[in-house]
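Have a look at the structure that comes next, please.
Every protein chain but one is kept in place in this view of the complex.
The letters A, B and C name the chains in turn, as written, and every chain counts its residues from 1.
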Amino acid sequence: MRVVTKEGAKVAVVGASGYAGEELVRLLLTHSHAEIAALTSRKFTGKRMSEVFPRFGKFSLADTFSFSDFEPARIAREAEIVFLALPHGISVEFVRPLLDAGVRVIDLSADFRLRRAEVYQDFYGKEHADPALLAEAVYGLPEIYREKIRDAKLVACPGCYPTSILVPLLPLLREKLIATDSICVTSLSGVTGAGRKIAAEYLFAECNESIRPYGVPKHRHLSEIEQELSAAANEKVMIQFTPHLVPANRGIISTISADLQHAEAIGAVLQNVYRDEPFVRLLSGDQFPDTKNVIGTNFIDIAWRIDPRTNRVVLLSAIDNIVKGTSGQAIQCMNLMCGFPETAGLL
Amino acid sequence: MRVVTKEGAKVAVVGASGYAGEELVRLLLTHSHAEIAALTSRKFTGKRMSEVFPRFGKFSLADTFSFSDFEPARIAREAEIVFLALPHGISVEFVRPLLDAGVRVIDLSADFRLRRAEVYQDFYGKEHADPALLAEAVYGLPEIYREKIRDAKLVACPGCYPTSILVPLLPLLREKLIATDSICVTSLSGVTGAGRKIAAEYLFAECNESIRPYGVPKHRHLSEIEQELSAAANEKVMIQFTPHLVPANRGIISTISADLQHAEAIGAVLQNVYRDEPFVRLLSGDQFPDTKNVIGTNFIDIAWRIDPRTNRVVLLSAIDNIVKGTSGQAIQCMNLMCGFPETAGLL
Amino acid sequence: MRVVTKEGAKVAVVGASGYAGEELVRLLLTHSHAEIAALTSRKFTGKRMSEVFPRFGKFSLADTFSFSDFEPARIAREAEIVFLALPHGISVEFVRPLLDAGVRVIDLSADFRLRRAEVYQDFYGKEHADPALLAEAVYGLPEIYREKIRDAKLVACPGCYPTSILVPLLPLLREKLIATDSICVTSLSGVTGAGRKIAAEYLFAECNESIRPYGVPKHRHLSEIEQELSAAANEKVMIQFTPHLVPANRGIISTISADLQHAEAIGAVLQNVYRDEPFVRLLSGDQFPDTKNVIGTNFIDIAWRIDPRTNRVVLLSAIDNIVKGTSGQAIQCMNLMCGFPETAGLL
Partner (left out) sequence: MRVVTKEGAKVAVVGASGYAGEELVRLLLTHSHAEIAALTSRKFTGKRMSEVFPRFGKFSLADTFSFSDFEPARIAREAEIVFLALPHGISVEFVRPLLDAGVRVIDLSADFRLRRAEVYQDFYGKEHADPALLAEAVYGLPEIYREKIRDAKLVACPGCYPTSILVPLLPLLREKLIATDSICVTSLSGVTGAGRKIAAEYLFAECNESIRPYGVPKHRHLSEIEQELSAAANEKVMIQFTPHLVPANRGIISTISADLQHAEAIGAVLQNVYRDEPFVRLLSGDQFPDTKNVIGTNFIDIAWRIDPRTNRVVLLSAIDNIVKGTSGQAIQCMNLMCGFPETAGLL
């Protein structure tokens, strides 16, 4: 593996024309330790980036940079870190050639988030195309797997819903503060969560003044959520999960409740675990999370309330689905992998 | 009590300048059996209605009608039915003089929704100002109390969250299909749910691109929700409830889950109870409720999903918070009280 | 031509699955003089209307009604009035067979709005497919062509921008109160103005928090706007017109300014012409038009200001682009054609 100096890394973004890819580019353009070496987009090959994304005009790089086709050998010559911002089921084809060529890969798709190929098949409805690689991948949630991420060759970044659910819940499960069979989660997502998918249901006039649940009862993200919850609890955990689409561009609120086993310890455990985490903010007093406070940032805001009437805890979290939920988290992982300050490019 | 013929009723709206009052007026203007006899608004006394609400210009009535002060004796001479669209804690002062003067009252506030004054005090933080009247009031949910509403002198219209939660849940509790201690509810509301309250947190730029929970863990609406759930279950029921504010003008989605006791009966029970209800729509197939399908209407849309993984049922409902959640329901009650077709003015 | 009694008309909507068609159906369902006899949609043939549009569930008609294919002979047997809610360039193929079969046609497309085939070719970039019919068509703006509409066999409903611009401007041009070569118009439209077109630029996250001009300098609607302005002024009129897309579902604001020739007469002329128009509201005092006051209605709200600094008049208008701008206006035309009260189904 090529040595990446702390001074800076050359990076490539494969699939740079979706919302996740575009946000990666936005963040990388001002990252003082990263230099974009290649951007690929099948759809826009040959076009200058600022043509496709006028918001990048007059950024020096963006003005001159053009999208190219994906050629693993060329990309491996030009970049040390490759971000894959590709649809689920497509990333899997790109990873092995890149790893073989000696680069480290940060995959934003769901393709390498699960440890067991059977679970993938159960939730995604087809065989995993490269199950041997599953063991290589590290789940890219720095708050949990920081040390493993540092040395990983393949990082599988969590989905946006999982990030918002796992960060508040995992410490409570590790410490056995809540009953594992009592967890209910409702999530509310802005519309970019669906990606730049051109479908009638995502047209402005179909989403504006519309609030709607979907994906009940077996959303695909459940597979990785329950994998990580179970690992923390050291027993099989299943949750009730209902996602909703609300008329905002960005942001996720997750509202989680569970039966309490040790109410008095909740606050202390969360404080101990997260007090020094750079991107976890535990809200105090009567503050509630609000997506507008995290939009454009890599923060996750967390509040909690004990309900003495029901003897349950309510955990409330907010993230920007494209930053901490996708591209910001990918950069946080890159920072760890390359030995940069963990907050570089993100604060 | 004055006899109301089926031909038509003279009605008054007290507090006609909030969102609920304005919507009442909008619906009453095209109601073929109701005639607006008086509109009051302390704030706008003496102003023509179409001045205050330009949207009502060139409706014959609205152009000439002016707001007046509240004088119970005069209102009782002019109207047979009086809608009170006043803030909580204010309605209670207006009801007795009106009842004493011989009119029937439909109260849209929370003042008469609870049967027991202690519960009122527990949730609203002060003594009830006229506890003797609580026994007179009928909870204005026609799907449950249709017959009592017909003869009621005082109807207490349910809140918007309660309507969206009670209609799907009550039949399952009555039939003991779900575990009473396992109910989790998350609700998502448009911003009119907060009323026309002038506060920084409801400014456009504070709500747009903002998603946020609030009112956890002991929202006031819990008192009436649990009162009605307990009555249906014939045992004390407590639920976990988390409301959220989302950037839409109107609409509520409630997402309810509970442990199943008899999964196979859910659909049949809901069909039996609601098949012929004029304003309850049970969604079929893979449809999910979407607030945009109920906005401006008095419908409640309900879907349900059995989750075999968790052995829970997920109930999903949608209403327009100002119509079925407030003013439309009030008119449905009036229709029952006056012997009009139940859907008059609402379809 | 079949005689339509004042008691009621049987109507068909061809192309009932776009925004205009859907709104026509919504309005017709509560119209006391119209009965829907047929709905066609190539895309949804055979499906029940309430399946495609869940918002219509439990309306008696909508629940049982299915979309059918377009067969002119059958439609002419079943309906007396046929609304064509089809894309531009498609309607033209449907009109002659229907007229030949003896029904009267209200076309919501641009196909018959222009009197001269050359202008059509200039603005729409292709030859008109049935130029002989242009002479038969009446421009469906009741405030201008009320008498002609009554007897028309083919009504060409104006576009949404034209309606918002012509109603305020035409009286001033007729009375020569403004300079014909000085007219600047800026319009702001909600996104439904683009129809239910599935394209990336109309996705929620591309329109929300986005404000943008488009269609400069030669928007197609200019052709009909200038045709009608010129007819009123009795000389050739050309205007500067810039449309904009703003993040709202519905509504158009048009802001028009022009050099004054007789400032003092503006108010009186508008009052004289429009005082008794059922759907024109002249705002008084310091009121400005606001789309929220006309949404869901067939009103056009108009205000004007004299600017003594520039010696110009500023005319400001608001309509709901799908009601007065499209489907409501079509029903207003039907009411005239059938001898119904002009406001039937619209107030």
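The rule we apply is simple: a residue touches a chain if its C-beta (ideal position, glycine included) is under 8 Å from a C-beta of that chain, and two chains touch if they have at least 3 such contacts.
Computed from a predicted model, the values in this text were never measured in an experiment.
The chain that is not drawn here is touched, among residues B:Glu209, B:Asp290 or B:Asp320, by B:Glu209.
Within the set C:Ile198, C:Ala231, C:Val246 or C:Val269, the residue that contacts the chain not displayed is C:Val246.
Touching the chain that is not shown, out of B:Tyr19, B:Phe44, B:Phe65 or B:Phe340: B:Tyr19 (per the contact rule at the top).
Although one chain is not displayed, its contacts with subunit B can still be listed: residues 19, 190-192, 196, 198-200, 202-209, 247-249.
For subunit C, the residues touching the absent chain in the complete assembly are 184, 186, 188, 190, 206, 208-214, 216-218, 238-240, 242, 244, 246-253, 255, 257, 288-292, 295, 305-307, 309-310, 312, 314, 316, 318.
Although one chain is hidden here, its contacts on subunit A can still be listed: residues 30, 54-55, 57-59, 209, 278-279, 281, 283, 287, 290, 292-294, 296-297, 299, 301, 347.
Here, only the chains that are shown with their structure count from here on.
With every chain reduced to the mean of its CA atoms, the largest distance from subunit A is reached by C. Centre to centre, using the average C-alpha position, subunit A and subunit C are separated by 47 Å. Rounded to whole angstrom, the centroid-to-centroid distance between subunit A and subunit B, based on C-alpha atoms, equals 40 Å.
Counting partners per residue, subunit C has 209 as the residues that reach two or more other chains.
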